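And now, chain A:
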Amino acid sequence: MARLELEQLRKSYGQVDVVDGVSLAIEEGELVSLLGPSGCGKTTILRMIAGLLEPSGGCIRVAGEDITRTPVARRDIGLVFQSYALFPHMTVFENVAFGLRRRGVRGGSLTTRVEEALGMVQLAHLADRFPRQLSGGQQQRVALARAIAPRPRLLLFDEPLSNLDAQLRDRMQIELKQLQKELGITSVFVTHDQSEAMSISDRICILAQGRIQQFSSPEAIYRDPANAFVATFIGRSNRYAGPLRDGSIAIGGGLALPVRPGEAAQGTEVEAVIRHEDIGVLPAGADGGLHGRVRLRSFIGSRVQYVADLAPGVEIVAEVDAAGPSGGFEPGQEVALKIDMDRAFVAPVAAGAGA
Partner candidate 1 sequence: MSGPFKGVGLASPLLLVLLGLFLAPVLLMLPQSLHEYIPGTGTSEAWTLQNYTRLLTDDYYREIIGRTLWMGSLVTFLCFLLGYPLAYFMARTTPAWRAAATLLVIFPLFLNLVVRSFGWITLLANRGVVNNLLMDIGLIDSPIKMLFNMTGLVIGLTHIYLPFMVLMLLTAIQNVPRDVEQAAATLAASKLRIFFTITLPLTAPGILAGSILVFVLTISALVTPRLLGGPAYKVMATLIYDEFMQKLDWPSGTSFAFILTAITLLIIWGAGRVARKWSGGLA
Partner candidate 2 sequence: MKLHGKGRVLPGIAALAAGAFALASPLAAQEKLTIATFGGSFLDAVKSCHIPVFEKATGAAVETVLGNSVQHAASVRAMGASSDYDVVYIDDSAAMQLKAENLLHPLDRAVLASAEELDPRAFGPDDAFVVFMTGATAIAYNPEMVETPPSSWRDLFDEAYKGQVAIGDVTGTAGWQFLLAVNRMEGGSPEDVTPGIDAIRPLAQDAVVQYTQADQLLALFARGEVAMAPWYPDRAGSAADEGLPIAIAYPEEGAVGIRPTLLIPEGSSQKELAAAFVDTVLSKEVQECFAETKYAGPINLRAELSEKAAAIVPNGATLESLWFLDPAVTSAQLPGWIDRWQREVAR
């Protein structure tokens, strides 16, 4: 239960900077996700916080204390591994008791605290089992109980849910968030799954190529991406690029997308990122829409996704409410596509982090 600060944290292997000057502050009791594509440096940062990797530069502080060079064993930081990393030769009880014993907890209070930790993950009845006798989900819970039992100052999660099936993962996300709030332990959660990061985090830190792209709340990241990389990485989007002429982007096929004034200088190469749900699909000829023809229709639960051709070689993907009036177009039908350019992200091509 402490504030975590990273200051100009760096890790390089030879000439390659895997983590390139990352600074951020995580408030007490907050759950922050490090989100990014593989190779963005998120796991490296996590391992440096845990003490399993030595930073090439910069500083890590927990509750104001510099722990950059503190050995792992004395950091008081819990880590939940992607592989669970349970001790296969120990029972569930002994797994959970391991960290407590190292902190001098003995006898009755040891039993109480192990049972309490197992209770939190609803596994008190499996204390005598060995890890190999448990399902993947149960092993995940044991790993969680083992990490939280000593009540560390900080909890780190290294893609802990990626080995679970989809349904179980959804449940665990909710449980994990609840548990973290109950315990109030400052937590860092590494994931490459944006919906997981969205649902679980207080704030999300988006990383690419070892640098922070944006660090804000899930809503802010979704609604107000800081750059083209974030805009593309979060949500599902159409992406168009072309020169800016007369307040519109020429995207080929004789089509132009109007942009808000002041987004970029006349004549520069710009790109527009438009989310699937920010495109309305209307019957052909409707006012203010681009003309297109439906090529594919996919039903995805409450939503319907269309792939339509605007012009030869220019394609657009839109997603609408399945139950709404736009849910019923069929492939081959002519439609009008109305783009909400106010919500689109527009920026000069060079400005975004290349991704």
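Before moving on, here are some points about what is shown:
Criterion: contacts are C-beta pairs under 8 Å (C-beta built on N, C-alpha and C of every residue); 3 or more make two chains touch, one makes a residue touch a chain; residues count from 1.
On how the list was made: all candidates are chains of the complex that A comes from, given by their letters.
Model, not experiment: these values are computed from the prediction.
Of the numbered chains 1 or 2, all belong to the complex, but just one touches chain A: 1. Residue ranges on chain A touching candidate 1, taken from their complex, read 50-52, 72-79, 81, 83, 85-91, 98-99, 102-103, 130, 146-147, 150.
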